[in-house]
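The other protein chains are all here in position, but one chain of the complex has been omitted.
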Amino acid sequence: MAVKTVIEAIREGMDEEMARDQSVFIMGEDVGQRGGVFLATDGLFKKYGADRVIDTPLAESTIVGLAIGAAANGMRPIAEIQFADFIAPAMNQIIEEAARICYRTNGDLNLPIVIRAPWGGGVHGALYHSQSIEALFAHVPGLKVVAPGTPADAKGLLKSAVRDPDPVLYLEHKRTYRLIKGEVPDGDRLVPIGKAEVKRQGKDLSLIAYGLMLHYCLEAADTLAAEGVEAEVLDLRTIKPLDVAAVIATTRKTGKVLVVHEDNPFAGVAAEVMAVIMEQAFDALDAPVMRLTGPDVPAMPFNHVLEAAFMPSPEKILAKARELAKY
Amino acid sequence: MAVKTVIEAIREGMDEEMARDQSVFIMGEDVGQRGGVFLATDGLFKKYGADRVIDTPLAESTIVGLAIGAAANGMRPIAEIQFADFIAPAMNQIIEEAARICYRTNGDLNLPIVIRAPWGGGVHGALYHSQSIEALFAHVPGLKVVAPGTPADAKGLLKSAVRDPDPVLYLEHKRTYRLIKGEVPDGDRLVPIGKAEVKRQGKDLSLIAYGLMLHYCLEAADTLAAEGVEAEVLDLRTIKPLDVAAVIATTRKTGKVLVVHEDNPFAGVAAEVMAVIMEQAFDALDAPVMRLTGPDVPAMPFNHVLEAAFMPSPEKILAKARELAKY
Amino acid sequence: MATKTAEVEARGGQSRHRALGLSDERALAIYEVMRLARAVDERMWLINRQGRAPFVISCQGQEGAQVGSAMALKPGYDWVAPYYRDAGVVLALGMTARDQMLSFFAKREDPSSAGRQMPGHFGSQRLHILTGGSPVATQLLHAAGIALASRIRKEDAVTIAYFGEGASSEGDCHEAMNFAGIHKLGVIFVCENNGYAISVPQSQQMAILNVADRAAGYGFPGVVVDGNDVLAVYQATRDAVTRARTGEGPTLIEAKTYRFTAHSSDDDDRRYRQAEEVAVWRQKDPIPRYQRYLREAGVLTEPVEAAITERVTAQVDDATEYAEQAPDPSADDLLPHVFARELG
Partner (left out) sequence: MATKTAEVEARGGQSRHRALGLSDERALAIYEVMRLARAVDERMWLINRQGRAPFVISCQGQEGAQVGSAMALKPGYDWVAPYYRDAGVVLALGMTARDQMLSFFAKREDPSSAGRQMPGHFGSQRLHILTGGSPVATQLLHAAGIALASRIRKEDAVTIAYFGEGASSEGDCHEAMNFAGIHKLGVIFVCENNGYAISVPQSQQMAILNVADRAAGYGFPGVVVDGNDVLAVYQATRDAVTRARTGEGPTLIEAKTYRFTAHSSDDDDRRYRQAEEVAVWRQKDPIPRYQRYLREAGVLTEPVEAAITERVTAQVDDATEYAEQAPDPSADDLLPHVFARELG
């Protein structure tokens, strides 16, 4: 067991999977020689060669469209979208093709594809290098969407995603890449897709989050504890399929839930969590489920004042959690 | 006042707006000579000429991308996407450009664009001619999304959309085109974007819907009335911006709400309605808000048995409403 | 090569197929697939007009382009990514009339989709026919991806992507050709140019006369071929297959052709094209044209023709009867197969 950053964990996960399985290969913009703009694939081009680490032209529909064809012909592509913000040119290939192919062939063809996309804000990335895209894709049946927050989960979910028989959108939060360090178990350890994890036990209220917001919630929970409020922190890890059982369990345990994400609220992941709780644990609620999200504006501005105003923060979480605790 | 079909109302709305304002023009696949595959633009090519009713090549990103440029240069384009199912190639232009331009220019440039898209199922259209796309776009800040259900609303909202200074996704339910007839007020009558309408008063429970489902809810409400249950039917008409006040008002009135749509549930419009009620009318609830939606499968199958199994129907609504009434 | 074809034809055409390395049997097999494709299609319209099935989309008129190209492949080894008109392609590669009719009637046994997709949305992993959705042009990138996989594994399988000239307007068409060109993939792009995208004529789709001219912008050859001359299509494809298999890279083949029917059973083509234009093209029907050639070449005798007709009719009858009576899916079939294995 060694301490690693999130990006090291992701790189290691890819490296191990490529070594293990010849059918795994990487495609994307600048993933080769350059090692990716975040260096996620650093060293892999040298190690596995130009056939298995392919610098594509600047074209996202190409990246995903090729991945679909290659998967149909026996490969397990890892497709890198340079920033989540630039995934939209590939939406037709992802939503209308990749997500629907298993269903439309009645299971004759399934597509083991991983689409990696760095997402999230707080990096002075402005409107087009800060976006949260999880709700758009989680809404689409036929896709799995994961968003690990810790190095161990990042590696374990990367490996699970590569071995998964279906298209997995693997979201890596840019801000956590080098900020978040943690123990990563040695060896071939998978983290299952579809399983949330309680990252901190508590009995008074539940904070539900993923990605960078997990860490902000844990920070807020520390402060709350000092104030005598024991917050449980549930890390969704996988957004689709949502671990409904874990959501309901924490709701029944605490009766008070706050869902936190950077993405804007309208028909977002928090709305779905609220809907599921409404449907399955209405009787257990001691307060309405609350959400703390990015605002309903098109994307995160560049200027630091505006960026800070946009981003949920430990302080904002704390304020909302206090409100909930008092309800 | 005359009785018209939904498609006649839409055509008339476009015709009147084009006659009124020289800057309004139409672009899309087969909209010219052919009059559109549903004949929505029938006769307009002859009347307004090839300059104002433009047959584009088969390319949706083209249609929306051109609309953005033309709007920036003083025009009011109506862009037709032949089927909602084929809007994905234009998602980059819609989400990353059209929706973000007013915000990113701090209001220097706003885009009066209407994107019309026939949506919805029940027409033997199979996976790619039956889709519901409202949640994907309603999630995106910077877009307005309307989905009228009656001929009067279809015309009034079309005219409002054309005059609106911002991008409006105008969803027309294919199944209602010729099925639904109704009185359409003569003259220049607008229906405001952002306003829901109670289409039937009731005190026992609320059915919230839009598009074809509005009519199924009204049908179910008739049967419920015969059973002694007075259902209020709220037609959202506009999905974004959601008429939260109307949603909360009906919730406070009846205490019991069922939201109905064809779109799959995960992070859909029903989830948002449930979240909003959770946030603003939790205390008024006599039962958990329920939703009846299409299933979480990639899209609606072709075979008639499967299509019927997929579609919400008056019977399914009735069953769920009875459950709610009894709660 | 084009010159050569023309020459052979000029010499009376009696040995064109042999000059192409096609045995008489093979030449007749091509004819029979074309006949079958046409016969199934005609039957579908009949049934549709009787109200027994909701939707048809046709290959009629394009059988030369389809069968001529597909017959240049190794079935089950090479790959195709067809589009919705390509009944002739999939029949050439191992799908049957029953398969077509099962999909037409949307029955559970439909091998392409178990009744989930509209007719014309072919797919079979076993036959190396890539599943097609309705959005046009996506399959060009899939085909490039299939070819990329073959390249990575150092296999010499060839992939053909089929598409209409309408689909060539989509960004994906550009992207697929660009990538294939860069990596000299073993992929062939076959454009069935029938002059219309539903109602929109070619002149409103592009400012050029030949889609094939675009190939130069991607660094590989573009070939224009008479799509209603099945042997010319075969020849162009065979040459492209050789290039592809030996690592020389892609070819774009544009087969000039025409569709005889409306776009689909939901369309009314009288709104946008003249009856005279259709009549002119009917004179160029690829099936009678090839029939004449085979007769003149002495390959298609009366008894052979009669036997083919009998087999085709029998297959269509059998397929119709079988498929119409085959069971529908049940409501329980709605939910499975969203994913490869359902999550526990």
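Letters A, B and C mark the chains in the order given here, with residues in each chain numbered from 1 onward.
Note that contacts are C-beta pairs under 8 Å (C-beta built on N, C-alpha and C of every residue); 3 or more make two chains touch, one makes a residue touch a chain.
Note that this is a predicted model, so its numbers are computed, not measured.
Note on the chain not shown: across the whole complex it touches A, B, C. Residue A:295 is the one among A:49, A:185 or A:295 that touches the chain missing from this view.
Only one residue in the set A:34, A:47 or A:203 touches the chain that does not appear here, and it is A:34. Where chain C meets the missing chain, the touching residues are 169-175, 178, 181-182, 184, 203-208, 213-214, 216-220. Listed by residue number, the positions of chain B touching the unshown chain are 25, 51-52, 54, 56-57, 59, 61-62, 64-75, 77, 89, 92-93, 96-97, 100-110, 141-142, 144, 165-166, 194, 241. For chain A, the residues touching the absent chain in the complete assembly are 29-30, 32-35, 37, 55-59, 61-62, 85-86, 88-89, 124-129, 295-298, 301-306, 308-310.
The rule is simple: only the chains that are shown with their structure count from here on.
Of all chains, the one whose Cα centroid sits at the greatest distance from that of chain C is A.
Inter-chain spacing, taken between the CA centroids of chain B and chain C, is 37 Å. Per-chain CA centroids place chain A at a distance of 31 Å from chain B.
Residue positions of chain C touching 2 or more other chains: 113, 116-117, 133, 135, 171-172, 338. Within chain B, the positions touching two or more other chains are listed as 85, 88-89, 127-128, 296-298.
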